[in-house]
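As you look at this complex, bear in mind that one protein chain is not there, while each of the others sits in place.
Just so it is clear, A and B label the chains in written order, and each chain counts residues from 1 on its own.
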Amino acid sequence: MNPTDEVRTGKQRMPAPAQARSGALPAKETTRVRSGAAYGSRTVLSEPVFRRILYLSGISLLLLLSAVFVSLFIASVPAMKHHGFGFLIGMVWDPVAGKFGALPFLAGTLLTSFLALLISLVFSLAVSIFLGEYFRTGIMSSSIKTVVELLAGIPSVIYGFWGLFFFVPAVRWVELQIGVLPYGVGILTSALILSIMIIPYSASLGREVIGLVPGDLKEAAFSLGATRFEVIRKIILPYARSGILAGVLLSLGRALGETMAVTMVIGNSNMLPKSIFSPANTMASIIANEFSEATGKIYLASLTEIALVLFVVTAVINIAGKIIIIKMSVER
Amino acid sequence: MKERHLQRRILADRLFRGLIIVLAFICMLPMFLILFFIIKNGISVINWGFLVSLPKPMGEAGGGISNALAGSAILVFIASLISIPFGILAGIYLSEYRKARFAYLSRLSVEILQGIPSIVIGIIAYIWIVLPMGSFSALSGGVALGIMMLPVIVMSTEETLKLIPDPLKEASLALGVPYPRTILKVILPAGLSGIGTGVILGIARIGGETAPLLFTAFGSPFMSLDIFKPVNSLPQLVFNYATSPYPEWHTLAWGASFVLVVFILSLNILAKMVTRKWKVQF
Partner (left out) sequence: MESTVLKIEDVSAGFDEQMVVNNINLSIAGNRITAIMGPSGCGKTTLIRCINRMHELAPNAIFSGKILLDNENIFETDPIIVRRKIGMVFQRPNPFPTMSIYDNVAAGYNLNGLRISKGDRDRIVEESLQKAALWSEVKDFLHRKGTFLSGGQQQRLCIARALAMHPEILLLDEPTSALDPKATAHIEELVVELKNTVTIIQVTHNIPQAARISDFTAFIYLGSLVEFGPTEKLFTVPQDKRTEQYLTGKFG
């Protein structure tokens, strides 16, 4: 008995699919399939139900975002009734006396963020060019890429902790040399730590856009006798300009909202900062410091109002960055 | 004349390249410094007792981080429960309905959600859960972390599924497999590595978050597995101890930082391994 016989016999044991027009599934299934009801009754999850679920998940994202905004807004109402948004220019924050001037925190936020941005720009641009142009592949590339990714992965609280024990003494030493009050903590220290934390964001976007510069543009420049430095300066960077800007915006958004590291090294002072060496508070750090102990509706609502401002500002910056990226891809 | 000008340009080119390399390497420094600090100060504290005992009261030497470990585990668990199913479904929606106008708004919402400062999310969880409940709780902390983890899952799921070629879906549909099954049993498995990576990276991101927990999970000196009560967590412990005036607590904080960093590094490595091993070739 050879294998084919076995197969043939096997076939005969089951009601075999008809020779000329095979269309029947093994007998047990046939009647159920033909009646058409089998399909619906076997599954709980029919297509319309599944699609409805998917659609609802999609809408829920939108709903979630709206709910966040609405909640923040409603919770801020008591404060808004009390002092409106004018509190953004009020210079004194003294909840006990009922004064909720948030200008010190606005100033603290802007100073730390922009200073951090400035410091980080040089480094993140260097990393972008390093990874996007000079070392696109190979071990140097993967090492730097990995390290930069890990930098982004280190929790904020650990940056703050390290900052307390490394940067603060260092800045204190510098302040002693300069003849400034050696707080050690303050805007400068926060900006320094913040700059390290935001490098990965602009660096990775920058690297991408620099790497996307078309090869033939660069070749044309090289063939005209330009050095690599010149090609980078005159061809690559201008071409990648918008992407780099988008990366910068992304970093800025991140810097504005960063809480823990800043809270730990900014010195927790509610006074308007006088210089970069002053201790201060940012919008995020004042919430972190005072929210859990805040008493009184207006106090809590004012802190929530600050959160609302933070929310709107970071959202706007994110959208701006997105628009730039979209405009970039449309232009291609 | 020309010769010198050319030489100057070549010099500038070399200098620039050197500058870029130096700057890039300087960027690596903080990472190594941080690791160095953590290992140097923290490793002496790590022992079995450290991991399983409770923190001691103020100023006393010794103690451990057991309640923080348990708390972090609970928080991550709650956050995952909320964000993974929801996130994957939303990611499927975004990749399947690429062109719908709602999809555009949804995608925008995810991106904005991702950029919300973590402290603001903490306030949201406070308003939504702590206030109605009347107390701080692990639940509220988990919800806050879940909201933060959600965009990561959605975006990684969408990216992964977008890369799966359409003919795969068509082949399954052409066999008479209904749409829901095609998605769940053919498309999702094909995208498992990307989705898995997203989950792992999402956990890595929220595992170290402190700000949203400050007034939700709040922290506690006790071991608690009750999700309706406050709970301690690793990052909160680091924050509280690092900013305290007691050197003994500082040492504990280094130890806790060590554990936290090891955890996050391992997750990152795991994510890379998952991509390498499970990635499906088309």
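Here is the rule we use: a contact is a pair of C-beta atoms (placed from the backbone, for glycine too) under 8 Å apart; a residue touches a chain by one contact, two chains touch by 3 or more.
Quantities reported herein were computed from a predicted structural model and do not represent experimental measurements.
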item	value
Selected from B:Leu51, B:Leu168 or B:Leu265 as touching the chain missing from the view	B:Leu168
Omitted-chain contact residue, chosen from B:Ile147, B:Val186 or B:Leu267	B:Val186
Per the touch definition above, residue among B:Leu54, B:Leu108 or B:Val177 touching the missing chain	B:Val177
Residues of chain B in contact with the chain not shown	99, 165, 167-168, 170-178, 181-182, 185-186, 189-190, 192, 280-282
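Basically, only the chains that are shown with their structure count from here on.
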item	value
Mean-CA-position distance for chain B and chain A (Å)	12
Contacting residues of chain B [partner chain A, same complex]	9-10, 12-13, 16-17, 19-21, 23-28, 30-31, 33-34, 37-38, 86, 89-90, 92-94, 96-97, 102-103, 105-106, 108-121, 123-124, 126-128, 147, 150, 154, 178-181, 183, 204-205, 207-211, 214-215, 218, 235, 238-239, 242-243, 253-254, 257, 260-261, 264-265, 268
Interface residues, chain A side, partner chain B - complex	39, 43, 45-47, 49-51, 53-55, 57-62, 64-65, 68, 71-72, 75, 122-123, 126-127, 129-131, 134, 143-144, 147-151, 153-162, 164-166, 196, 199, 203, 227-230, 232, 253-254, 256-260, 264, 284, 287-288, 291-292, 303-304, 307, 310-311, 314-315, 317-319, 322
